[in-house]
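Of the protein chains in this complex, one is absent; all others appear in place.
Moving on to chain A:
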Amino acid sequence: MEKVTTVTGTAAPLRRSNVDTDQIIPAVFLKRVTKTGFDDALFYAWRQDPDFVLNRPEHQGVKVLIAGPDFGTGSSREHAVWALRDFGFDVVISSRFGDIFRGNSGKQGLLAAQVAYEDVERLWEVVEADPGIEVTVDLVERTVTVGSLKVPFEIDDYTRWRLLEGLDDIGLTLRDEAAIAEFESHRESWRPKTLPIREPAESGSL
């Protein structure tokens, strides 16, 4: 996972609340076998509307999503985060997030910045007035800056630290690589191994 300290880019205002993970990515896309290539699936139903915010020319190449309260509720599907990442989002701003979604975001390097609802409204206004304006999300200071507006955001210390260090769960565990190797060095010879394949004495055929 790449380290995140500040993200600077344009933003899309999503004036909706209770955006559940079924809206973020419908279940039909869960049949896929990759972790990437979900950008077309993001907000699939809404994107059928040419006027949907992400379809508008002024919001192409956005990195920051500014959404209403209770973003990412519902089904635990990790695909919701994959789809947002694939589309190009580095940050989602909301006044409240679904718990599992927030957890999944941290694992995939998506910054879920919790901003007071009044501030979300102010951010919406600024971005709507000037869609091309750059938004800067500073993880070190925990602030969102756009033009002359600067608002604070909340993120738990542990997730923040992991994002700053660029550590996903696996990266974090691999910091204990020495302990894992040490554990393995004591592993008894009789513990099961799948390789090399041992053949039974006699074998039949189907």
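By our rule, a contact is a pair of C-beta atoms (placed from the backbone, for glycine too) under 8 Å apart; a residue touches a chain by one contact, two chains touch by 3 or more; residues count from 1.
By our rule, contacts and distances are computed from a predicted model.
Look at the chain that isn't drawn here: its UniProt entry, checked against "NAD(P)H-nitrite reductase", "Iron complex transport system permease protein", "3-isopropylmalate dehydratase large subunit" or "Aspartyl/glutamyl-tRNA(Asn/Gln) amidotransferase subunit B", names it "3-isopropylmalate dehydratase large subunit". Of the listed positions A:Arg16, A:Lys107 or A:Arg142, the one in contact with the omitted chain in the full complex is A:Lys107. Residues of chain A that touch the chain left out of view are 1, 31, 33-36, 78, 82, 104, 107, 168-170, 173-174, 176, 179-180, 183-184, 186-195, 197-200, 203-206.
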